[in-house]
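Only one protein chain is missing; all other protein chains are in place.
Note that the chains are named A and B in the order they appear, and that numbering of residues resets to 1 at the start of each chain.
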Amino acid sequence: MNFWILQTLNGITFGMVLFLLAAGLSLIYGLMRIVNLAHGCFYLAGAYIALSVIESTNSFLMSLLVGVIAVSILGIIMQRFFLHRFQHDHSSQILLTIGFVLIIGDLVLLIWGGEPKLLPKPLLFQGSVSIRTAIFPAYHLVIIATGLLVAIGLWLLQDKTKMGALIRAGVDDTEMARGLGINVPILFSLVFILGVALSAFGGIIAGPFIGVSPGMEWEILLLAMAVLLIGGQGSLKGAFVGSLLVSLVDNYCKALIPELGMFFIFGSVAMVLAFKPTGLFGKL
Amino acid sequence: MKALVADKICKNFEGIQALLNVSVEVEIGERRGMIGPNGAGKTTFFHIISGILSPTSGSIYLFGKDITHLPMHARANLELSQTFQLISLFKKLTVLENIVLALQSFKRRKYILHRPLSIYKDVFNEAEKALQEWELWDKRNLRVSELSYGEQRLLDIMLALIGKPRLLLLDEPTSGLSLAEVKTVISRIRALSREITIIFIEHHMDVALELAERVTVLHMGQVVAEGTPTEIKRDPRVKKIYLGTEKG
Partner (left out) sequence: MKRWMGIAVILLLLGILPQVLGDYYVILLTKILIFAIFAMSLDIVQGYVGLPSLGHAAFFGVGAYTIGIFSIKVLNNFWINLPLAIVLAGMVAALFGLLVLRTRAAYFFIITAALSEVLYGIACTWRFFTGGHDGMPGIARPDIGFIPWSLLSAANYFYFVLFFFIVAFILMYVVVRSPFGHIIVSIRENELRMRALGYHTWLYKYVSFIIAGLFAGLSGGLLVYLNGFVSPDVLRISLSAEALLMVLLGGAGTLIGPVIGAASVVFLENIVSSYMERWVLMLGIIYVLVVMFTPQGILGLINKMSLKSQAKV
(Lines give C-alpha, C1' and ligand atoms only; values in the text may rest on other atoms or scores of the structure.)
Protein backbone atom coordinates (compact mmCIF):
# COMPACT_ATOMS: atom_id res chain seq x y z
CA MET A 1 0.00 0.00 0.00
CA ASN A 2 2.83 2.30 0.92
CA PHE A 3 4.38 1.72 -2.45
CA TRP A 4 1.30 2.99 -4.22
CA ILE A 5 0.92 6.00 -1.97
CA LEU A 6 4.52 6.92 -2.56
CA GLN A 7 4.22 6.44 -6.30
CA THR A 8 1.07 8.52 -6.38
CA LEU A 9 2.72 11.29 -4.43
CA ASN A 10 5.71 11.20 -6.74
CA GLY A 11 3.36 11.30 -9.65
CA ILE A 12 1.48 14.31 -8.36
CA THR A 13 4.72 16.07 -7.50
CA PHE A 14 6.18 15.58 -10.92
CA GLY A 15 2.81 16.46 -12.37
CA MET A 16 3.20 19.94 -10.94
CA VAL A 17 6.62 20.29 -12.51
CA LEU A 18 5.26 19.06 -15.80
CA PHE A 19 2.41 21.53 -15.49
CA LEU A 20 4.88 24.41 -15.38
CA LEU A 21 6.38 23.23 -18.63
CA ALA A 22 3.12 22.41 -20.30
CA ALA A 23 1.57 25.73 -19.36
CA GLY A 24 4.56 27.52 -20.87
CA LEU A 25 4.42 25.41 -24.01
CA SER A 26 0.69 25.98 -24.32
CA LEU A 27 1.16 29.73 -24.07
CA ILE A 28 3.93 29.77 -26.64
CA TYR A 29 2.24 27.50 -29.10
CA GLY A 30 -1.26 28.70 -28.37
CA LEU A 31 -0.56 32.39 -28.80
CA MET A 32 2.26 32.52 -31.22
CA ARG A 33 1.80 29.24 -32.99
CA ILE A 34 5.51 28.68 -32.52
CA VAL A 35 6.70 25.12 -32.46
CA ASN A 36 9.55 25.35 -29.99
CA LEU A 37 11.37 22.07 -29.61
CA ALA A 38 13.92 23.79 -27.38
CA HIS A 39 11.38 24.16 -24.61
CA GLY A 40 12.95 21.31 -22.69
CA CYS A 41 16.31 23.06 -22.93
CA PHE A 42 15.10 25.93 -20.79
CA TYR A 43 14.24 23.40 -18.11
CA LEU A 44 17.67 21.83 -18.47
CA ALA A 45 19.62 25.07 -18.56
CA GLY A 46 17.70 26.47 -15.61
CA ALA A 47 18.51 23.45 -13.48
CA TYR A 48 22.20 23.40 -14.35
CA ILE A 49 22.69 27.13 -13.88
CA ALA A 50 20.92 26.90 -10.54
CA LEU A 51 23.22 24.04 -9.60
CA SER A 52 26.28 26.18 -10.16
CA VAL A 53 24.81 29.10 -8.27
CA ILE A 54 23.96 26.93 -5.27
CA GLU A 55 27.42 25.43 -5.28
CA SER A 56 28.92 28.87 -4.97
CA THR A 57 26.39 30.74 -2.84
CA ASN A 58 24.56 28.00 -0.93
CA SER A 59 21.35 29.91 -1.43
CA PHE A 60 18.49 28.15 -3.13
CA LEU A 61 16.61 31.40 -3.48
CA MET A 62 19.56 32.99 -5.23
CA SER A 63 19.86 30.07 -7.59
CA LEU A 64 16.17 30.32 -8.37
CA LEU A 65 16.43 34.00 -9.25
CA VAL A 66 19.63 33.76 -11.23
CA GLY A 67 18.53 30.64 -13.02
CA VAL A 68 15.18 31.99 -14.13
CA ILE A 69 16.60 35.34 -15.17
CA ALA A 70 19.53 33.86 -17.05
CA VAL A 71 17.35 31.43 -18.97
CA SER A 72 14.80 34.16 -19.68
CA ILE A 73 17.53 36.19 -21.30
CA LEU A 74 18.45 33.17 -23.37
CA GLY A 75 14.81 32.89 -24.33
CA ILE A 76 14.51 36.51 -25.37
CA ILE A 77 17.58 36.21 -27.55
CA MET A 78 16.21 33.10 -29.17
CA GLN A 79 12.85 34.65 -29.85
CA ARG A 80 13.83 38.17 -30.88
CA PHE A 81 16.80 37.39 -33.03
CA PHE A 82 15.94 34.03 -34.46
CA LEU A 83 12.40 32.78 -34.13
CA HIS A 84 10.47 35.95 -34.85
CA ARG A 85 11.42 35.77 -38.51
CA PHE A 86 9.59 32.52 -39.04
CA GLN A 87 6.17 33.43 -37.79
CA HIS A 88 4.11 30.97 -39.77
CA ASP A 89 6.85 28.72 -41.02
CA HIS A 90 6.64 25.63 -38.88
CA SER A 91 9.26 23.72 -40.81
CA SER A 92 11.86 26.39 -40.25
CA GLN A 93 10.90 26.68 -36.60
CA ILE A 94 11.41 22.96 -36.21
CA LEU A 95 14.81 22.96 -37.89
CA LEU A 96 15.91 26.08 -36.02
CA THR A 97 14.85 24.89 -32.61
CA ILE A 98 16.36 21.45 -33.16
CA GLY A 99 19.59 23.29 -33.91
CA PHE A 100 19.29 25.13 -30.61
CA VAL A 101 18.58 21.95 -28.73
CA LEU A 102 21.77 20.44 -30.11
CA ILE A 103 23.77 23.56 -29.29
CA ILE A 104 22.44 24.03 -25.77
CA GLY A 105 22.52 20.32 -25.06
CA ASP A 106 26.14 20.03 -26.08
CA LEU A 107 27.19 23.18 -24.22
CA VAL A 108 25.57 21.80 -21.09
CA LEU A 109 27.48 18.57 -21.58
CA LEU A 110 30.67 20.52 -22.07
CA ILE A 111 30.29 22.72 -19.02
CA TRP A 112 28.75 20.36 -16.49
CA GLY A 113 29.68 16.91 -17.75
CA GLY A 114 27.51 13.90 -18.46
CA GLU A 115 26.76 12.69 -14.95
CA PRO A 116 23.24 13.05 -13.59
CA LYS A 117 23.20 15.67 -10.87
CA LEU A 118 20.88 16.29 -7.99
CA LEU A 119 20.40 19.76 -6.63
CA PRO A 120 20.60 20.15 -2.87
CA LYS A 121 17.29 20.82 -1.16
CA PRO A 122 16.67 24.20 0.38
CA LEU A 123 17.52 24.02 4.09
CA LEU A 124 14.04 24.94 5.12
CA PHE A 125 12.44 21.92 3.56
CA GLN A 126 14.82 19.14 4.22
CA GLY A 127 12.69 17.26 6.66
CA SER A 128 9.91 14.81 6.15
CA VAL A 129 6.26 14.62 6.86
CA SER A 130 4.20 11.60 7.72
CA ILE A 131 0.70 10.81 6.62
CA ARG A 132 -0.71 7.60 8.11
CA THR A 133 2.07 5.08 7.81
CA ALA A 134 3.85 6.68 4.89
CA ILE A 135 6.69 9.13 5.25
CA PHE A 136 7.27 11.75 2.57
CA PRO A 137 10.02 14.23 2.01
CA ALA A 138 8.62 17.64 2.90
CA TYR A 139 10.06 19.04 -0.26
CA HIS A 140 7.59 17.07 -2.33
CA LEU A 141 4.75 18.91 -0.65
CA VAL A 142 6.51 22.20 -1.28
CA ILE A 143 6.62 21.44 -4.98
CA ILE A 144 2.96 20.54 -5.00
CA ALA A 145 2.07 23.72 -3.15
CA THR A 146 4.18 25.78 -5.52
CA GLY A 147 2.57 24.16 -8.52
CA LEU A 148 -0.88 24.92 -7.20
CA LEU A 149 0.08 28.51 -6.48
CA VAL A 150 1.41 28.97 -9.98
CA ALA A 151 -1.70 27.38 -11.42
CA ILE A 152 -3.92 29.76 -9.48
CA GLY A 153 -1.68 32.67 -10.41
CA LEU A 154 -1.85 31.81 -14.09
CA TRP A 155 -5.59 31.36 -13.90
CA LEU A 156 -5.97 34.78 -12.27
CA LEU A 157 -3.68 36.27 -14.87
CA GLN A 158 -5.65 34.73 -17.68
CA ASP A 159 -9.13 35.43 -16.47
CA LYS A 160 -8.87 38.47 -14.27
CA THR A 161 -6.23 40.75 -15.64
CA LYS A 162 -5.93 42.99 -18.65
CA MET A 163 -2.84 41.17 -19.83
CA GLY A 164 -4.71 37.95 -19.63
CA ALA A 165 -7.48 39.39 -21.73
CA LEU A 166 -4.94 40.62 -24.22
CA ILE A 167 -3.38 37.19 -24.40
CA ARG A 168 -6.72 35.57 -24.95
CA ALA A 169 -7.58 38.11 -27.60
CA GLY A 170 -4.28 37.49 -29.24
CA VAL A 171 -4.88 33.77 -29.16
CA ASP A 172 -8.29 34.08 -30.70
CA ASP A 173 -7.50 36.57 -33.40
CA THR A 174 -4.07 38.06 -33.90
CA GLU A 175 -5.16 40.26 -36.81
CA MET A 176 -8.00 41.69 -34.79
CA ALA A 177 -5.79 42.29 -31.81
CA ARG A 178 -3.32 44.13 -33.98
CA GLY A 179 -6.14 46.17 -35.42
CA LEU A 180 -7.23 47.15 -31.94
CA GLY A 181 -3.85 48.68 -31.34
CA ILE A 182 -2.47 45.95 -29.14
CA ASN A 183 1.28 45.86 -29.51
CA VAL A 184 1.43 42.32 -30.67
CA PRO A 185 5.21 41.91 -30.95
CA ILE A 186 5.75 43.07 -27.37
CA LEU A 187 2.92 40.89 -26.18
CA PHE A 188 4.45 37.94 -27.97
CA SER A 189 7.85 38.56 -26.42
CA LEU A 190 6.35 38.87 -22.95
CA VAL A 191 4.42 35.67 -23.34
CA PHE A 192 7.46 33.88 -24.69
CA ILE A 193 9.49 34.99 -21.71
CA LEU A 194 6.75 33.88 -19.36
CA GLY A 195 6.76 30.44 -20.96
CA VAL A 196 10.53 30.22 -20.81
CA ALA A 197 10.63 31.40 -17.20
CA LEU A 198 8.04 28.80 -16.20
CA SER A 199 10.10 26.10 -17.83
CA ALA A 200 13.30 27.21 -16.10
CA PHE A 201 11.49 27.55 -12.80
CA GLY A 202 10.21 24.03 -13.19
CA GLY A 203 13.67 22.72 -13.87
CA ILE A 204 15.10 24.41 -10.80
CA ILE A 205 12.48 23.34 -8.29
CA ALA A 206 12.53 19.83 -9.71
CA GLY A 207 16.30 19.79 -9.33
CA PRO A 208 16.32 18.46 -5.75
CA PHE A 209 13.47 16.10 -6.56
CA ILE A 210 14.46 14.28 -9.74
CA GLY A 211 17.79 15.86 -10.57
CA VAL A 212 19.01 16.76 -14.00
CA SER A 213 21.04 15.01 -16.69
CA PRO A 214 21.92 15.51 -20.34
CA GLY A 215 19.23 14.17 -22.63
CA MET A 216 16.42 15.21 -20.32
CA GLU A 217 15.56 18.06 -22.65
CA TRP A 218 14.03 15.62 -25.13
CA GLU A 219 12.28 13.43 -22.62
CA ILE A 220 10.63 16.30 -20.83
CA LEU A 221 9.65 17.91 -24.12
CA LEU A 222 7.88 14.76 -25.23
CA LEU A 223 6.02 14.54 -21.93
CA ALA A 224 5.00 18.20 -22.13
CA MET A 225 3.74 17.67 -25.66
CA ALA A 226 1.82 14.61 -24.59
CA VAL A 227 0.21 16.78 -21.92
CA LEU A 228 -0.84 19.36 -24.49
CA LEU A 229 -2.29 16.72 -26.74
CA ILE A 230 -4.24 15.02 -23.99
CA GLY A 231 -5.27 18.13 -22.12
CA GLY A 232 -6.00 20.16 -25.17
CA GLN A 233 -4.00 23.09 -26.36
CA GLY A 234 -5.16 26.53 -25.33
CA SER A 235 -6.58 25.38 -22.03
CA LEU A 236 -4.98 25.96 -18.64
CA LYS A 237 -7.29 23.42 -17.07
CA GLY A 238 -6.29 20.94 -19.73
CA ALA A 239 -2.61 21.53 -19.04
CA PHE A 240 -3.19 20.96 -15.33
CA VAL A 241 -5.27 17.83 -15.64
CA GLY A 242 -3.14 16.51 -18.47
CA SER A 243 0.05 17.02 -16.49
CA LEU A 244 -1.27 15.04 -13.57
CA LEU A 245 -2.49 12.25 -15.81
CA VAL A 246 0.69 11.96 -17.83
CA SER A 247 2.87 12.18 -14.75
CA LEU A 248 0.94 9.50 -12.90
CA VAL A 249 1.01 7.15 -15.88
CA ASP A 250 4.70 7.83 -16.34
CA ASN A 251 5.44 7.18 -12.70
CA TYR A 252 3.45 3.99 -12.38
CA CYS A 253 5.00 2.65 -15.56
CA LYS A 254 8.53 3.53 -14.56
CA ALA A 255 7.94 1.67 -11.33
CA LEU A 256 6.44 -1.39 -12.94
CA ILE A 257 7.55 -1.80 -16.55
CA PRO A 258 10.16 0.86 -17.35
CA GLU A 259 10.51 0.12 -21.05
CA LEU A 260 6.86 0.62 -21.79
CA GLY A 261 6.68 4.10 -20.25
CA MET A 262 6.51 6.00 -23.49
CA PHE A 263 4.29 3.32 -24.96
CA PHE A 264 1.60 3.84 -22.36
CA ILE A 265 1.85 7.58 -22.44
CA PHE A 266 1.60 7.85 -26.16
CA GLY A 267 -0.88 5.06 -26.32
CA SER A 268 -3.05 7.20 -24.05
CA VAL A 269 -2.45 10.18 -26.30
CA ALA A 270 -3.58 8.14 -29.30
CA MET A 271 -6.68 6.97 -27.45
CA VAL A 272 -7.72 10.42 -26.25
CA LEU A 273 -7.23 11.87 -29.70
CA ALA A 274 -9.22 9.09 -31.32
CA PHE A 275 -12.26 10.16 -29.33
CA LYS A 276 -11.63 13.82 -28.89
CA PRO A 277 -9.21 15.18 -31.48
CA THR A 278 -8.86 18.50 -29.70
CA GLY A 279 -7.89 16.97 -26.38
CA LEU A 280 -9.93 16.67 -23.22
CA PHE A 281 -10.43 20.38 -22.68
CA GLY A 282 -9.23 21.65 -26.00
CA LYS A 283 -10.77 24.68 -27.58
CA LEU A 284 -9.57 24.45 -31.12
CA MET B 1 -38.22 20.48 -57.95
CA LYS B 2 -36.36 23.38 -56.45
CA ALA B 3 -32.68 24.06 -56.90
CA LEU B 4 -32.14 24.43 -53.16
CA VAL B 5 -34.30 23.75 -50.15
CA ALA B 6 -32.93 24.66 -46.71
CA ASP B 7 -35.26 23.34 -44.06
CA LYS B 8 -35.11 24.86 -40.54
CA ILE B 9 -31.33 25.12 -40.45
CA CYS B 10 -29.93 25.77 -36.98
CA LYS B 11 -26.27 26.21 -36.19
CA ASN B 12 -24.82 26.46 -32.74
CA PHE B 13 -21.22 27.39 -31.99
CA GLU B 14 -20.40 26.66 -28.33
CA GLY B 15 -23.38 28.54 -27.08
CA ILE B 16 -23.63 31.12 -29.83
CA GLN B 17 -26.70 30.63 -31.95
CA ALA B 18 -25.41 31.52 -35.40
CA LEU B 19 -28.47 30.37 -37.30
CA LEU B 20 -31.99 29.73 -36.02
CA ASN B 21 -34.60 27.95 -38.10
CA VAL B 22 -33.41 29.35 -41.38
CA SER B 23 -35.64 28.03 -44.15
CA VAL B 24 -35.00 29.09 -47.72
CA GLU B 25 -36.25 27.79 -51.06
CA VAL B 26 -34.63 28.76 -54.32
CA GLU B 27 -36.15 27.97 -57.74
CA ILE B 28 -34.13 26.57 -60.59
CA GLY B 29 -32.55 29.33 -62.64
CA GLU B 30 -33.30 31.96 -60.01
CA ARG B 31 -30.96 34.74 -59.00
CA ARG B 32 -31.26 34.96 -55.21
CA GLY B 33 -29.55 37.61 -53.16
CA MET B 34 -28.79 37.22 -49.47
CA ILE B 35 -28.28 40.40 -47.53
CA GLY B 36 -28.07 41.38 -43.92
CA PRO B 37 -25.75 43.19 -41.53
CA ASN B 38 -22.36 41.86 -40.55
CA GLY B 39 -22.58 38.78 -38.43
CA ALA B 40 -26.08 37.97 -39.57
CA GLY B 41 -25.02 34.45 -40.49
CA LYS B 42 -24.96 34.66 -44.26
CA THR B 43 -21.54 33.12 -44.71
CA THR B 44 -22.31 30.51 -42.07
CA PHE B 45 -25.39 29.59 -44.06
CA PHE B 46 -23.32 29.29 -47.22
CA HIS B 47 -20.82 27.09 -45.40
CA ILE B 48 -23.63 24.75 -44.44
CA ILE B 49 -24.91 24.56 -48.00
CA SER B 50 -21.45 23.81 -49.35
CA GLY B 51 -20.49 21.42 -46.60
CA ILE B 52 -17.74 23.24 -44.76
CA LEU B 53 -19.95 23.16 -41.69
CA SER B 54 -22.59 20.72 -40.54
CA PRO B 55 -25.88 22.10 -39.29
CA THR B 56 -26.78 21.45 -35.67
CA SER B 57 -30.24 20.58 -36.96
CA GLY B 58 -32.20 20.91 -40.18
CA SER B 59 -31.69 19.63 -43.71
CA ILE B 60 -30.43 20.77 -47.06
CA TYR B 61 -31.77 19.49 -50.36
CA LEU B 62 -29.93 20.08 -53.60
CA PHE B 63 -32.12 19.52 -56.65
CA GLY B 64 -34.26 17.25 -54.55
CA LYS B 65 -31.39 15.27 -53.04
CA ASP B 66 -30.62 15.36 -49.33
CA ILE B 67 -27.05 16.57 -49.00
CA THR B 68 -27.09 17.53 -45.32
CA HIS B 69 -24.31 15.17 -44.36
CA LEU B 70 -22.57 14.74 -47.66
CA PRO B 71 -18.85 15.63 -47.67
CA MET B 72 -17.83 18.80 -49.42
CA HIS B 73 -16.14 17.29 -52.43
CA ALA B 74 -19.12 15.07 -53.11
CA ARG B 75 -21.37 18.13 -53.29
CA ALA B 76 -19.09 19.63 -55.91
CA ASN B 77 -19.59 16.49 -57.94
CA LEU B 78 -23.33 17.06 -57.66
CA GLU B 79 -22.79 20.34 -59.45
CA LEU B 80 -22.63 22.71 -56.53
CA SER B 81 -19.93 25.33 -56.75
CA GLN B 82 -18.85 28.34 -54.72
CA THR B 83 -16.53 31.24 -54.25
CA PHE B 84 -15.43 32.58 -50.88
CA GLN B 85 -15.31 36.02 -49.32
CA LEU B 86 -11.55 36.04 -49.57
CA ILE B 87 -10.35 35.26 -53.06
CA SER B 88 -9.20 31.67 -52.88
CA LEU B 89 -6.89 30.89 -55.75
CA PHE B 90 -3.63 29.00 -56.06
CA LYS B 91 -1.35 31.98 -55.77
CA LYS B 92 1.86 30.31 -56.83
CA LEU B 93 0.36 28.80 -59.98
CA THR B 94 -0.29 30.57 -63.25
CA VAL B 95 -3.74 31.50 -64.49
CA LEU B 96 -3.68 28.58 -66.89
CA GLU B 97 -2.58 26.15 -64.21
CA ASN B 98 -5.44 27.27 -61.97
CA ILE B 99 -7.99 26.59 -64.69
CA VAL B 100 -6.45 23.25 -65.59
CA LEU B 101 -6.60 22.24 -61.96
CA ALA B 102 -10.28 23.06 -61.80
CA LEU B 103 -11.01 21.27 -65.07
CA GLN B 104 -9.16 18.15 -64.08
CA SER B 105 -11.42 17.59 -61.15
CA PHE B 106 -14.09 16.36 -63.46
CA LYS B 107 -11.90 14.00 -65.39
CA ARG B 108 -11.08 10.50 -64.26
CA ARG B 109 -7.43 11.05 -64.96
CA LYS B 110 -7.02 13.03 -61.77
CA TYR B 111 -6.14 9.72 -60.20
CA ILE B 112 -3.28 8.94 -62.53
CA LEU B 113 0.08 8.59 -60.93
CA HIS B 114 2.26 7.49 -63.74
CA ARG B 115 2.17 9.93 -66.60
CA PRO B 116 3.26 13.57 -66.62
CA LEU B 117 0.55 16.21 -66.62
CA SER B 118 1.65 17.91 -69.81
CA ILE B 119 0.53 15.18 -72.15
CA TYR B 120 -3.17 15.73 -71.58
CA LYS B 121 -3.98 18.12 -74.40
CA ASP B 122 -7.77 18.18 -74.25
CA VAL B 123 -7.76 19.78 -70.83
CA PHE B 124 -5.52 22.55 -72.10
CA ASN B 125 -7.80 23.12 -75.07
CA GLU B 126 -10.83 23.51 -72.85
CA ALA B 127 -8.90 25.88 -70.64
CA GLU B 128 -7.98 27.99 -73.64
CA LYS B 129 -11.62 28.26 -74.69
CA ALA B 130 -12.74 29.37 -71.25
CA LEU B 131 -9.91 31.87 -70.83
CA GLN B 132 -10.57 33.40 -74.25
CA GLU B 133 -14.21 33.88 -73.33
CA TRP B 134 -13.34 35.69 -70.13
CA GLU B 135 -10.58 37.68 -71.81
CA LEU B 136 -7.85 36.32 -69.59
CA TRP B 137 -6.08 34.29 -72.28
CA ASP B 138 -3.32 36.86 -72.69
CA LYS B 139 -2.54 36.62 -69.04
CA ARG B 140 -2.55 32.84 -68.96
CA ASN B 141 1.13 32.46 -67.99
CA LEU B 142 1.12 35.10 -65.31
CA ARG B 143 1.10 34.00 -61.71
CA VAL B 144 -2.06 34.81 -59.86
CA SER B 145 -0.17 37.18 -57.62
CA GLU B 146 0.67 39.27 -60.70
CA LEU B 147 -2.98 39.89 -61.61
CA SER B 148 -4.96 42.88 -60.46
CA TYR B 149 -7.46 42.29 -57.69
CA GLY B 150 -10.35 42.55 -60.11
CA GLU B 151 -8.78 40.03 -62.49
CA GLN B 152 -8.19 37.68 -59.59
CA ARG B 153 -11.84 37.87 -58.65
CA LEU B 154 -12.85 37.10 -62.22
CA LEU B 155 -10.51 34.11 -62.26
CA ASP B 156 -11.94 33.09 -58.90
CA ILE B 157 -15.45 33.06 -60.32
CA MET B 158 -14.24 31.30 -63.47
CA LEU B 159 -12.81 28.52 -61.36
CA ALA B 160 -16.20 28.01 -59.79
CA LEU B 161 -17.91 27.94 -63.16
CA ILE B 162 -15.50 25.65 -64.99
CA GLY B 163 -17.20 22.52 -63.78
CA LYS B 164 -20.51 23.71 -65.22
CA PRO B 165 -22.33 23.74 -61.88
CA ARG B 166 -26.08 23.91 -61.62
CA LEU B 167 -25.97 25.86 -58.37
CA LEU B 168 -23.43 28.60 -57.84
CA LEU B 169 -22.82 30.26 -54.50
CA LEU B 170 -21.05 33.60 -54.61
CA ASP B 171 -19.93 35.06 -51.30
CA GLU B 172 -19.47 38.82 -51.74
CA PRO B 173 -18.15 38.64 -55.29
CA THR B 174 -17.71 42.40 -55.57
CA SER B 175 -16.04 43.17 -52.28
CA GLY B 176 -12.84 45.16 -52.60
CA LEU B 177 -13.39 45.92 -56.27
CA SER B 178 -13.29 49.30 -57.96
CA LEU B 179 -16.48 50.63 -59.55
CA ALA B 180 -15.38 49.60 -63.00
CA GLU B 181 -14.44 46.12 -61.82
CA VAL B 182 -17.78 45.79 -60.06
CA LYS B 183 -19.52 46.60 -63.37
CA THR B 184 -17.49 43.92 -65.16
CA VAL B 185 -18.28 41.28 -62.57
CA ILE B 186 -21.98 42.14 -62.58
CA SER B 187 -22.19 41.93 -66.34
CA ARG B 188 -20.41 38.56 -66.28
CA ILE B 189 -22.82 37.24 -63.68
CA ARG B 190 -25.76 38.62 -65.65
CA ALA B 191 -24.54 36.86 -68.77
CA LEU B 192 -24.57 33.45 -67.13
CA SER B 193 -27.08 31.02 -68.53
CA ARG B 194 -30.33 30.19 -66.79
CA GLU B 195 -29.14 26.64 -66.42
CA ILE B 196 -27.16 27.91 -63.48
CA THR B 197 -29.01 28.89 -60.33
CA ILE B 198 -27.16 31.63 -58.49
CA ILE B 199 -27.31 32.54 -54.83
CA PHE B 200 -25.08 35.40 -53.83
CA ILE B 201 -24.22 37.31 -50.66
CA GLU B 202 -23.74 40.99 -51.20
CA HIS B 203 -22.88 43.91 -49.03
CA HIS B 204 -23.42 46.51 -51.71
CA MET B 205 -27.15 46.91 -51.37
CA ASP B 206 -27.55 48.44 -54.81
CA VAL B 207 -25.66 45.58 -56.47
CA ALA B 208 -27.75 43.05 -54.59
CA LEU B 209 -31.06 44.67 -55.44
CA GLU B 210 -30.00 45.15 -59.06
CA LEU B 211 -28.82 41.62 -59.68
CA ALA B 212 -31.33 39.63 -57.67
CA GLU B 213 -34.77 38.46 -58.63
CA ARG B 214 -35.59 37.62 -55.05
CA VAL B 215 -33.87 38.66 -51.86
CA THR B 216 -33.61 36.96 -48.49
CA VAL B 217 -32.70 39.14 -45.54
CA LEU B 218 -30.89 37.61 -42.59
CA HIS B 219 -30.45 39.28 -39.24
CA MET B 220 -28.96 37.72 -36.11
CA GLY B 221 -29.18 34.27 -37.61
CA GLN B 222 -32.82 34.42 -38.65
CA VAL B 223 -34.70 35.12 -41.86
CA VAL B 224 -36.31 38.48 -41.30
CA ALA B 225 -37.76 39.17 -44.72
CA GLU B 226 -37.93 37.69 -48.17
CA GLY B 227 -39.30 39.05 -51.42
CA THR B 228 -38.58 40.89 -54.62
CA PRO B 229 -36.04 43.74 -54.52
CA THR B 230 -38.87 46.28 -54.67
CA GLU B 231 -40.65 44.68 -51.74
CA ILE B 232 -37.48 44.52 -49.72
CA LYS B 233 -36.63 48.15 -50.42
CA ARG B 234 -39.96 49.14 -48.99
CA ASP B 235 -39.95 46.73 -46.05
CA PRO B 236 -39.87 48.67 -42.78
CA ARG B 237 -38.22 45.84 -40.88
CA VAL B 238 -35.30 45.83 -43.31
CA LYS B 239 -34.94 49.59 -43.06
CA LYS B 240 -34.85 49.31 -39.30
CA ILE B 241 -32.12 46.71 -39.37
CA TYR B 242 -29.87 48.73 -41.62
CA LEU B 243 -30.63 52.13 -40.19
CA GLY B 244 -30.30 50.75 -36.72
CA THR B 245 -26.89 49.33 -37.57
CA GLU B 246 -25.70 52.61 -39.12
CA LYS B 247 -26.68 54.64 -36.07
CA GLY B 248 -25.04 52.21 -33.66
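Going forward, contacts are C-beta pairs under 8 Å (C-beta built on N, C-alpha and C of every residue); 3 or more make two chains touch, one makes a residue touch a chain.
Bear in mind that the values here come from a model prediction, so they are computed numbers and not experimental data.
Colleague: Touching the absent chain in the whole complex: find that residue among A:14, A:29 or A:112.
Modeller: Among A:14, A:29 or A:112, only A:29 touches the chain that is not shown.
Colleague: In the whole complex, not just what's shown, which of B:61, B:106 or B:137 touches the removed chain?
Modeller: Checking the options B:61, B:106 or B:137, the one contacting the hidden chain is B:106.
Colleague: Can you work out which residue in A:138, A:256 or A:270 touches the chain that's missing from view?
Modeller: Once the missing chain is taken into account, the touching residue is A:270.
Colleague: From the list A:61, A:102 or A:135, pick the residue that touches the absent chain.
Modeller: Hidden-chain contact among the options goes to A:102.
Colleague: In the full complex, which bits of subunit A touch the chain not displayed? Write them out.
Modeller: Counting over the whole complex, subunit A touches the hidden chain at residues 29, 33, 35, 82, 85-86, 89-92, 94-96, 98-107, 109-110, 218, 222, 225-226, 228-229, 257, 259-260, 262-267, 269-270, 273-274, 277.
Colleague: Please output the residues of subunit B touching the missing chain, sorted low to high.
Modeller: Residues of subunit B in contact with the hidden chain: 50-52, 71-74, 76-77, 81-82, 84, 88-93, 101-102, 104-106, 109-117, 120, 159-160, 163.
The definition used in the following text is that only the chains that are shown with their structure count from here on.
Colleague: If you average the Cα atoms of subunit A and of subunit B to get two centres, how far apart are those centres in Å?
Modeller: 47
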